[in-house]
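So the structure is just underneath, and the comments pick up after that.
Every protein chain except one is present and positioned as in the full complex.
Right after this comes chain A.
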Amino acid sequence: MSTDKKTKSPRSFHSGSTSSFTDDRGGDSGKARAGESAAFGGDNVLDTLMPLTVGDNSSPAYAPTSDGDKLRTRAGGDTSPYVPNSAEAYHHGGLASDKFADYPDHTFTGCSPIEDYRILEKLGEGTFGEVHRGTHERSGNQVALKRILMHHEKEGVPITAIREIKILRQLDHENVVSLTDMAIKFSNATDETGETQPPSIYMVFPYMDHDLAGLLENPSVKFSEAQIKCYLKQLLDGTNYLHQQKILHRDMKAANLLINNRGILKIADFGLSRPMVDKTLTGCVVTRWYRPPELLLGEKRYTTAIDMWAVGCVFAEMLKGGPILMGRSDMDQLDLIFDLCGGPTEESMPGWKDLPGCKDVQFGKAHIRRVKDEYERYGKQAADLLDKLLVLDPKKRLTAFNALEHSYFWTYPKPASPRELPKYESSHEYDRRKLKMSQAEHHHNNHHYDNVPPSPNANVDIENSRYRNREHRTKKRERSRERDRVDDLKLLDIETANFTLMDELSNRE
C-alpha cells in the first residue's frame, strides 16, 4: 500500500461519520423481513439471481470512490491470496505475514508475551508513561517499550491509549514512528493492601538513538544549515502526512521528534493525538512552549494549524539551538508570543476578541512583529519561512504542504540527504532532565531520584472522558492556574505538576 494511494482518496471514512440511514441507531429490524424473505424462500430464488452474475462486465457502473478502488484493485481478481486457509494462520499471524510480503511496512506482529523482550534502562518519562530501552530476545533487535500508565485502573485501559494504538496502527510513513508490537505483562505481585496489581501494557517501537531536544541540548552537537533543512523537511513530510490522514498530533515538540543515526526523523508520541472532527475539543493540549496563541486564548475549535505553530517553534529551536518561547505560565507564554509576533489586532488575528481567554489578557505595551528581524541572521529564506509559520491567525499560517514548497528548501545549501548526516552518541531529552534533576537535588534533599517529575507535557486529554471526576478536574485546573500565577515555585507536588514543573526548573537555571 503506497502512501499516496491512501492520501489521494477524496473520501475519508470516520468511524463516527453521520449516516443518512434512519436505522443507524441500534435498530433490530430483522423480524419483519424474516417473514418476507421466507415467503420467497426456496432455491428458485437463488436461480433468479444467476443471470445477474453473467451480465456484461464491460461497463462497470461502480463509482470510482475509495471503496470502489478497493473493489477494483483487489476484488477484480478471481482469487484472493489474502485469506489464510488454515486455522493456525490467523492465530499468530506468522503464516499470514509471509503472504503479505508485498506489504513490507506492515510488520506489526500483534501481541507478544513480555518475556519476548528484555527491558533495559529508562529512556523517558512523562504523563503518558515510561519509555524503556529493550531488546527483542529472539532477533536481538533494539526496541523502545512504552508502558501505558493506568491513571484510572478501574476504568480499564484509558481511551487515550486506545486512541493512540488505533491511530498508530493506521499510520504508515517514513517520518512517523511505527508501532511494531504490543506486549502485556500480567503480574502476580500484590501491593500493600493485598490486591493484585493491574497488568501493564507495553507498546513496542523500533529504537531511535536520539530525540531532537536531547540533541539540541547536547553541547557537542552543532547542526549545519543543510542538516536543519533535512530535519525540517522530514518533519514537514511527516506532518503533512498526518494532516492528510486527518490526524491532529496535538503534542508536537522537539522532545517528541525522534532521530536515528541514519538521519531519519520520526514524529512520535501520539498520546494526545486524535482524528480531526468538527466539534469542540479540549484546549488542554500541546506543551506550553509550543502552544499556539489561539489555544492560549481558549479556542476550542482548532485545526491542524496548531501543529504548524509547534513546527515553527521547533524550526526556530533548531536555528537558535534551544527553545524560543519559554513561558512560565500561560499568560507569560502569550506575552512572549505577542512580543515576538506582534500583538493581536483584527487584522493579524481576526476574531481574537471573541475567544474566551482574551479577557484575562492585559496588554501593557503595543508590540511590533519582529520575527524576520530576529531570525534574519540565520538566513533570509529561513527567516521568511519562519515568518510564515509563526503567524497569529491560524487561517493564514502555512500548511505543511505549502511549507514544503517554500524556496528555503530549494536554495543553497540544499537539504542534506539523511545518510550524509553525522552520527552521534545517543542523546535523549530525559538524560538531560535527569542531570538537571540531580543538580536540583542539592537544593531539595527531600526529593528522590526515581521521582523525577514529568516533563512540561500537555495535560492529559480530558474531552470525552465525562466519566472522570469533574470536580477533581476543575480543582486540579484551578490549582495549576494558581500555580501559574506564582513565580517562585516549589519543586514538589508531583501529582498535579503536569506541565508547569519543568518550566520552573528550566527557569531556575
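In the analysis below, contacts are C-beta pairs under 8 Å (C-beta built on N, C-alpha and C of every residue); 3 or more make two chains touch, one makes a residue touch a chain; residues count from 1.
Methods note: contacts and distances are computed from a predicted model.
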Complex member absent from the view - protein name from UniProt, among "Mitochondrial inner membrane protease subunit", "4433_t:CDS:1", "Dolichyl-diphosphooligosaccharide--protein glycotransferase" or "tRNA (adenine(58)-N(1))-methyltransferase catalytic subunit TRM61": "4433_t:CDS:1"
Which residue of A:Val177, A:Ile247, A:Val286 or A:Leu355 touches the chain not shown here: A:Ile247
Candidate in contact with the missing chain, chosen from A:Leu149, A:Val176 or A:Ile201: A:Ile201
Per the touch definition above, residue among A:Ile162, A:Ile368 or A:Leu435 touching the missing chain: A:Ile162
Contact with the hidden chain (one of A:Gly110, A:Gly321, A:Pro356 or A:Pro422): A:Gly110
Chain A residues touching the omitted chain (full complex): 1, 5-6, 9, 11-16, 19-31, 33-34, 36-38, 40-41, 44-46, 48-49, 51-57, 59-63, 65-68, 70-72, 74-80, 82-87, 90-91, 93, 96, 100, 103, 106, 108, 110-111, 153-157, 159, 162-163, 165-166, 169-170, 182, 184, 186, 198-199, 201, 245-247, 275, 464-467
